[in-house]
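To start, the structure itself, in structure tokens.
Complex shown without one protein chain; remaining protein chains in place.
Residue numbering begins at 1 within each chain, and the chains themselves are lettered A and B in the order written.
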Amino acid sequence: MPMSLEATETKKNDNSSTGALDIYLPPERKKVTGGGQPHVVAKNFSIYYGEFEAVKKVNADILSKYVTAIIGPSGCGKSTFLRAINRMNDLIPNCHTTGALMFDGEDVYGKFTDEVLLRKKIGMVFQKPNPFPKSIFDNIAYGPRLHGVKDRKTLEGIVERSLRKAALWDEVSDRLDKNALGLSGGQQQRLCVARTLAVEPEILLLDEPTSALDPKATAKIEDLIQELRGSYTIMIVTHNMQQASRVSDYTMFFYEGVLVEHAPTAQLFTRPKDQMTEDYITGRFS
Amino acid sequence: MNGDVASNQSRSSEFIVSAQKHKIQKIKQKAGEAILLLIASFVAIVVFFIFWFVARDAVPFFRLRGFAEFFTSADWYPADDPPKFGSLAIIYGSLMVTLGSALIAVPMGVIASICLSDILPFSVRQYVKPVIEMLAAIPSVAYGFFALVVFAPLLQNNGGPILMWTWWVIAAPFFLLAVIVASELLTTSIAKESMKKSAKMALNIVLSLLAILFLYVVGNHLQGLVIMSGTNALNVSIILSFMALPTIVSVSEDALQAVGRELREGSYALGATRAETIVKTILPAASSGILAAVILGIMRALGETMVVWMASGNSSSIPVPFYNYLDSVRTLTATIAGDMGEADQVTGSARFHVLFAMGLLLLIVSFVSNLISERIVVRQRKILSGQ
Partner (left out) sequence: MNLGTRKLLDHSFTALGFGSIIIMGLALLVVLFPIATKGVGAFVFKGTIEHRKLLLSEFHRGDPKEIVKEETETNRYRQKVFDMLAAFDQELDQMDYEQQSKYRSSYDQVKTSLRTLLGPLPGDSEPALTRFQYGQTRWDKAEEKLHGLLYEQKWDYSNPDVIAKPYDVSRAAGFAGTSLVKLFPYVEENLDKMMMPEWTFYWGFFTESSLDAHFFGGIWPEIQGTIFLAIGAMLFAFPLGVIAAIYFTEYARDGFLTSMLRSANSTLAGVPSIVFGLFGLAFFINTLHVSESKSVLAGSLTLAIMILPTIIRAAEEAILAVPKTYKEASLGLGSTKWNTIVTVILPAALPGILTGGVISLGRAAGETAPIIFTAAVSVGAAIGLGDVLTSPTPALSWNIYNLASEHEAAAEIRHVQYGMVLALVTVVLLLNLSAVILRARISKKLKG
């Protein structure tokens, strides 16, 4: 009994010394080199579903090689915004945009933009793990094959490299020819990350990648994001604010389609400028 | 220094295509979609062609002989000189077997679909579905063979007793139930409990006796029926009803499933029994879908060829009396199938074209009823989705 009491005591002390929002303080991270330029730039960017304006006049610079988290209550347009970056919203009938969204200085929605080539540069991992009902190898090799890699040796190299980057190689190297649907949920999601990495994108879009996973698998994905930080520009939509604070350098808070606040994560979580942001992260509404 | 710019440029060119390439891509895409559309339109083209070509060969008949004889006369002597093409009896035969099969298949099919969707547990349903699928899969000529070789002799030799027993098995439980419900309903107004009980008892006995008498009289009459030929309208109606059943069951089950769980739960929560829930809540909600199912099932019976050709007796006169299902009949489909062999020797004759006129008639009926059932299904979906 005294032991555990003591333990709670110390925790309490720790917390009280830094204030209520300090549970969101980001951990120590390695330095990012050669990043920090605006990679994706939104200018007065709006997204409509028919008449309904789902994302309203967003202005933002997403910096390269850093992790940007997008938070907000459900239905706030955070996923819509993320999916607009590699034009996955094209699949939805009646969806159109106004304003500009630039990637590498070129308009994503420009007339001469080829969305297929664009998506090769901007990879995406979805909420639910969605491996193809094929072997692990074929899943990873799917993208490279699409883009013309035929040679088996090269493919094997790509598959191994991608799986290593996604921290999955050690777990699956002996069963690459097995159906990917046989993997656990967490493994499947890392496989999806690996599959995306195999086409060598510059940006990685993660749409609530851990919402269908258990805590252990979630931790692995978060570790993976840290590994990839510095090599890729990463954007992650999450409804878990602690996750946002753990993994991201910058955070965007959306509310009812409006980008309310966009700031370095530590600042947004500890000293939010906007009252709405504070209300949200302190749990007054969700 | 410059390298950075260059790499930047090459990078952007990775997803920005030149105007020319863009144009080519667009054209390719449109062309591809056009080819797909063309293939998908093939069905529509075929439907148009079917109407066109059947009508093309049907028109000469009407030009030669007019409409009146075809629809109003029952004298079908296509091989005589001069020939007579009165098809009334044949049209009547088609309607008769279709009605007969509908009388059997519709109640059974609807009840079976209710049972499938609301009563049977999932584990049993798994075994019932293949049975229905098998009923649907058996080729019509196999049904026809069964009707001709097995069922017709059975009906001819033991028709009376078979009809009597069927009557007893089906009607007796209904009458029993009716007696119980009727005596209950008739005695509700009696206030005194003891009197009510004895009145009910008395009513039960009286009504039961009446019912048994009625059952016996009808059964006796059925047993005494003489069946001259086993290949008759009754035989065909029964077999056709089993061929129409799978369609009715599966389409109306879909309609029942489309009625949400909320409606069912709402009714149960008010203290309704399962039967009351189904009859008063679910069936009305699914009624239009069930109607569509019934139309499709009836069309299946009307359009069926082999069974009626083999087992209807092919006699082209209206039964006497007109409701006599134990008489032989002849249908449109069987006439087309049976007469073409002789008629197509003389392409261009009225005898050849009259068969196309019958085909056109069938085609138009099936087309119209298909449109109606489709409309009904669309409307139901709209109502259920609350639009």
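Points worth noting:
One rule holds for everything that comes next: a residue touches a chain if its C-beta (ideal position, glycine included) is under 8 Å from a C-beta of that chain, and two chains touch if they have at least 3 such contacts.
What you are looking at is a predicted structure, and each value in this text was computed from that prediction instead of being measured.
Partners of the chain left out, restricted to shown chains and counted across the full complex, are A, B.
Annotation: of B:47, B:79 or B:270, B:47 touches the absent chain (contact as defined above).
Only one of A:71, A:124, A:166 or A:276 touches the chain withheld from this view, namely A:124.
Set against the missing chain, the residues B:164, B:286 or B:306 yield one that touches it, B:306. From the options B:78, B:144 or B:319, the residue with contact to the chain not on display is B:144. Touching residues on subunit B toward the chain that is not drawn are 32-33, 36-37, 39-44, 46-47, 49-50, 53-54, 56-57, 107-109, 111-112, 114-116, 119-120, 128, 130-135, 137-146, 148-150, 173, 177, 180-181, 184-185, 188, 226, 228, 242, 245, 249, 273-276, 278-279, 296, 299, 302-306, 309-310, 333, 336-337, 340, 344, 347, 355-356, 359, 362-363, 366-367, 369-371, 374. Within subunit A, the residues in touch with the undisplayed chain are 86, 88, 91, 93, 116-121, 123-124, 126, 128, 130-134, 142-143, 146-147, 181-182, 192, 195-196, 199.
The definition used in the following text is that only the chains that are shown with their structure count from here on.
Centre-to-centre, using mean CA coordinates, subunit A is 55 Å away from subunit B. Subunit B makes touch with subunit A in their complex at residues 8, 11-12, 14-19, 22, 25.
On the subunit A side of its complex with subunit B, the touching residues are 103-106, 110-114, 117-118, 120-121.
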